[in-house]
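A single protein chain has been omitted from the complex, and every remaining protein chain is retained in its original position.
Now for chain A:
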Amino acid sequence: MNFTYIILIPLIPLAVFFLLGIFNQKIKPAVSGYIGVAGLLTSGILSFYTAYQYFFVHGKVAGVYQTFVQKTTWMNFTDTLAIDMGVLVDPISVMMLIVVSIISLMVHIYSRGYMKGDEGYTKFFAYLGLFSFSIFGLVLATNLFQIYIFWELVGVSSYLLIGYYYTKPSAVSAAKKAFIVTRFADLGFLIGILIIGYYTGTYDFETLNNPEGSAILNWAATSFMGLSALTWALILIFIGGAGKSAMFPLHIWLPDAMEGPTPVSALIHAATMVVAGVYLVARLFPMYYFIEDGFALNIVAYVGAFSSLFAAIIAITQTDIKRVLAFSTMSQLGYMMLALGVSGYEGHDGLGYMASMFHLFTHAMFKALLFLGAGSVIHAVHSNYLKDMGGLRKYMPITNVTFLIAALSIAGFPLTAGFFSKDEILVAAFEHNKLIYGVGVLVAGLTAFYMFRIYFGIFWGKNTQYKHTPHESPLSMTIPLIILAFLSLFSGFIPFSELVTADRIGFEAHLNYPLAAIAVTVGLIGIGLAWVFYKKENDLSDKFANVFGPFYKWAYHKFYFDEIYMFVTKKILFNGIAGNIAKFDKKIVDGTMEGIGNKTVVVSEKIKGMQSGKVQDYAFAFIAGVVVLAMVFIYLWTN
């Protein structure tokens, strides 16, 4: 089966980027919006065509979904080690193509309304094109090096888009923070890649992931500090993934990244780029599962579970709606990591893997919808803070309904998309690890609570008096909301367990009614509490916060993690180490060189008088020297 045309999917957004980037000033804003949308629409149609071809026509051979690879050698290191570039088509990459193209297209359409009148309108669409190119390249990568290259490219486009309002100091510092933190994590990723290359002699996903391949079978051959070297490599790679996916303790950049325009938050920091870490673990899943009996995978599970709970607690206390959504994203990413961590490999055992990918898909839909809805609200009231909102349901009916659908979906309300995927995750966790299951259920309740807290806070609650009466957003913004709401409601009915599984064979997934009932009950309790606290304006919530006192304050300040990082970097690293090194450099290294220079100047000032310009002085010195030398030589010869 020839999948060569897939290369067009990333290249079209790249072409859009160059077109809009080079002719930035010459293109009218309206036209550039249409160019961006048209480019993504083409990529989207190709993605859907690919998905149809793969899942229903050519992909399945003898009941197993095959991997199709088209590649060409890019750099040849040795006879056995080379880096390829190409496209890889398998269930998860095709699924990601669909996710990215839907969300990116919706965000392009939405941005035409949201960014209207902005000075950098064309530039914004150019950046979106660059980002779409990078993320398409990332999901289609055939080997670790290729994924690393695109990994950095999404990092750069994320940096550019977070810092889009570059005149705002907070946006600039947020962009730098995001780039530095993820770059720091990527150091681990790079070392992991190099270790894998050294021990297995290949970067190719297909070779690495083959359960009967040498990489997986020979993991015990090398050991380093009590673990297999490959386990260390996988842990280091997970650090890279954790940086991109904002897992604890590398999460600090994600809330700050909300300084970017809201469509960017929806596209990059909710639906696509931040799931790259989950995608990376899923991509290397056979390695994680088989090497050292899943030691690295356990780390993934616990980090995921902890981040999920940690972020959910912080999300309850935040007052900036975009930050609530950011922490919610982090929490849901933790959910996906957790699901991967508890997954097995074959058949129904691989439920966690499938659930993780399923949740990735549904989460992309409803979280993008939540962000776009929040963007629509912010567009109307010109503020990010809950205190400036309230009672908006009367002014913005479409935003209200779509936001409610998304909130229900993330809270796991029966028959919405989030309900199915969350249920699968909880079943997988229940079957493998009761502790993680407990965390999962708790997080489900917290999620429902904080999500309805902001829902009621925005659309119900107090009747705020607005200076300008808010109005519903234009059609270009509400149409994506409606489409995504439709997907948030019904994408749960996609039979994921037959399409995307760890062993590619597929199985029949059934709802586990008792567990589903528990999850739904917990979710409804969360919604109920939010209803009591925030439906009408009252002081119950403040009283409740006072009961928790210091703990509430901790959570409100995000457990002081930013302060801890600032302390460690500024006080310890900068003052303690970097400061001393700088002093050493300035005083001793530079000092020596400058000293030599200064002394030369001083000495030459003193002796320059000898250069009198009188020819006969020079001649006298010269002849005197000759005479003295002659006398010395005569003396030496005659003795």
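We take it that a contact is a pair of C-beta atoms (placed from the backbone, for glycine too) under 8 Å apart; a residue touches a chain by one contact, two chains touch by 3 or more; residues count from 1.
Quick note on the criterion: contacts and distances are computed from a predicted model.
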{"item": "Undepicted complex member, UniProt protein name, chosen from \"NADH-quinone oxidoreductase subunit K\", \"tRNA N6-adenosine threonylcarbamoyltransferase\", \"BMP family ABC transporter substrate-binding protein\" or \"Cytochrome bc1 complex Rieske iron-sulfur subunit\"", "value": "\"NADH-quinone oxidoreductase subunit K\""}
{"item": "Touching residue (missing chain; options A:117, A:226 or A:613)", "value": "A:613"}
{"item": "Option from A:22, A:180, A:415 or A:623 whose C-beta touches the chain left out", "value": "A:623"}
{"item": "Chain A residues that touch the omitted chain in the full complex", "value": "608, 611-616, 619-620, 623"}
